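As you look at this complex, bear in mind that one protein chain is not there, while each of the others sits in place.
Chain IDs A and B follow the sequence of writing; residue 1 opens each chain.
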Amino acid sequence: MRNGKDGIVERTLGELARLVGGELRGDSELRISGVAGLEEAKTNEISFVVGPKYVGKAHETKAGALIVPPKLKSLNKPLIITDNPYLAFAKILTFFAPKPHPPLGVSSEAHIGAEVKLGDSVSIQPNVYLGDCAVLGDRVTLHGGVYVGSEVCIGDDSIVYPNVTILDRCIIGNRVIIHSGSVVGSDGFGFAEDGSGYFKIPQIGIVQIDDDVEIGANCTIDRATMGKTWIQRGAKIDNLVQIAHNVVVGEDSIIIAQVGISGSTKIGKNVILAGQVGITGHLEIGDDVRVGAQSGIAKSIPSGQTVSGSPAISHRDWLKNCQILSRLPELRKKIISLEKRLAEIEQAISS
Amino acid sequence: MRNGKDGIVERTLGELARLVGGELRGDSELRISGVAGLEEAKTNEISFVVGPKYVGKAHETKAGALIVPPKLKSLNKPLIITDNPYLAFAKILTFFAPKPHPPLGVSSEAHIGAEVKLGDSVSIQPNVYLGDCAVLGDRVTLHGGVYVGSEVCIGDDSIVYPNVTILDRCIIGNRVIIHSGSVVGSDGFGFAEDGSGYFKIPQIGIVQIDDDVEIGANCTIDRATMGKTWIQRGAKIDNLVQIAHNVVVGEDSIIIAQVGISGSTKIGKNVILAGQVGITGHLEIGDDVRVGAQSGIAKSIPSGQTVSGSPAISHRDWLKNCQILSRLPELRKKIISLEKRLAEIEQAISS
Partner (left out) sequence: MRNGKDGIVERTLGELARLVGGELRGDSELRISGVAGLEEAKTNEISFVVGPKYVGKAHETKAGALIVPPKLKSLNKPLIITDNPYLAFAKILTFFAPKPHPPLGVSSEAHIGAEVKLGDSVSIQPNVYLGDCAVLGDRVTLHGGVYVGSEVCIGDDSIVYPNVTILDRCIIGNRVIIHSGSVVGSDGFGFAEDGSGYFKIPQIGIVQIDDDVEIGANCTIDRATMGKTWIQRGAKIDNLVQIAHNVVVGEDSIIIAQVGISGSTKIGKNVILAGQVGITGHLEIGDDVRVGAQSGIAKSIPSGQTVSGSPAISHRDWLKNCQILSRLPELRKKIISLEKRLAEIEQAISS
């Protein structure tokens, strides 16, 4: 790595090709100082083309080099050729991204509870509340306004963004990222009718978030009534998602913004729930299930299925239904016409 | 109550039966040290069976005793028999739940405004902002990061969880619980077109939350334009719910996660709104109305009705429609077949 004359970090195209394990085509000494989209890239930046759909834009781009899949290796630019251009782009972008701050230590403007255990190189900003007996692993970052309750454990290298709340006794794994405003460990929603009103069912369980999970901004993940609400390894959750008490989200599942999952439902591995999906309680959603945006799920779904609609049906049937629905007025006219013609025939026969 | 040999709180089955007013069957001296679900319970714990559906699991449970309804009194375990096992479970769970902390007093790391009035035994954690002229009742708890605006009143025994915002002049009753990240008293959404853009309509009303209300995490309850947005006694609101300006939510109504209620709509008593329901403004939803998940309400609903769908219709009709919708392609084929057969007849007759 060298710093260019104006202080910008530069790498050669050859270095970047090696970084992503790609095949180099063109000048290995070409200097690249950043990554950008095809339309925004400047001559000293690299861009990427994920497929033939973007070839038109690739011909017009000012980018100095491109990351492309093998089928586009004839593009007339310096190239890095790789089977997964999107991943290579992500890796190069990571390389050029601003580096995290060096550890800040513990701010004197933070509240640090009694008997906490702090790992090496933690960063605790001003206005943090760290409850009694909390345990932080190495290199944990708590940004300003974060509340960490008593007896919470947070693993190594996890980042908690500003104004997040993690309530008592919850367990957060390693390399977990929780974005601003999210709440982990609020009470599950449970009441028993007692004849005159509602008796609050205490929520004495916890939330457990395993390694490599990312939670978006302003999400709510309720603690279990008993036992745990459980987000398993590698799951990625977008913004404003509601996870009720005792839900389990399986490994590497993807939950897009504004989804709501009701109590005790179990989501399998590698599931994808698109935006604004709602799932009722006590269901089982199998591995590899895909659910279309805004769908409403009221029944368990076996592994491997793709469903859409509210109530959800197979995605294939839903597509058919959508087409028919758009022609409903036409169908209705056909029925009225059939009735008329049939009445004429009946009259002809009877007379 | 006795403490077991390892410090765990224990009660006898007889004591628990008296606690919930249930009938004891079996050894009244049996020691119980906790509550758990049928599948998780250990031999020193009690579990519960709400109905015949769970009898299979009840036969397999390791629980030392069960809370059951009268119709399941023949189960071969020590039993507490009661008409409402779920309520009895809730009461016993409350008994075993961790007790709240003793009052903490007022942290020196909190900001306390001028001319505030504080009741007895309040708990104000570090990083709280308490505005001028605010009034807190006895035993109020404000957790870290809570913002309480000027002239806000909060009644006795209310709990405000971390990072909640309550803005100027709002009124909170007794025994109210507000979970983390919720906002009470943000501006209602109101603008008047002035020919060149939007003129902001000032929102000078308040939010009033009556006794025994519980508000979930990351909810938004806007202040009234004039007058008040009003959450009445005993209403229970789940997470991520939007309540617009001048809405009234009636006593003991239940609002599940991610519901949105538009401005000036009035929700009656004992209403249940399932998850992700949307209601437009200026409507009246009568007492005891039930609304199915993801429904869209654009008309007022008389008391006692159950509705579903978007736009919502009677729940019974909606169920029928859902069945027909799943057979739409079949209906379409029938119509095409009818047309063909009719054309053949018409031709036969004309020839």
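Everything below uses one rule, namely that a residue touches a chain if its C-beta (ideal position, glycine included) is under 8 Å from a C-beta of that chain, and two chains touch if they have at least 3 such contacts.
Just so you know, these numbers come straight off a predicted model, no measurement behind them.
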Can you say which of A:61, A:163 or A:186 touches the chain missing from this structure? A:163
Only one of A:61, A:125 or A:264 touches the unshown chain, namely A:125
Which residue, A:14, A:37 or A:113, contacts the hidden chain when the whole complex is considered? A:37
For chain A, residues in touch with the removed chain: 35-37, 40, 84, 86-87, 89-91, 93-94, 96-98, 107, 109, 125-127, 143-145, 161-163, 177, 179-181, 212, 214, 216-218, 234, 236, 238-240, 252, 254, 256-258, 275-276, 293-294, 310, 322, 325-326, 328-329, 331-332, 335, 338-339, 342, 345-346, 349
Tell me, which residues in chain B touch the chain that this view leaves out? 111, 127, 129, 145, 147, 149, 163, 165, 167, 181-183, 186-187, 189-194, 197-202, 204, 218-220, 222, 225-227, 240, 242, 244, 258, 260, 262, 276, 278, 280, 294, 296, 298, 310-311, 313, 317, 320-321, 324-325, 331, 334-335, 338, 341-342, 345, 348
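The rule is simple: only the chains that are shown with their structure count from here on.
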Rotational angle, Cα trace of chain A fitted to chain B, multiple of 5°: 120
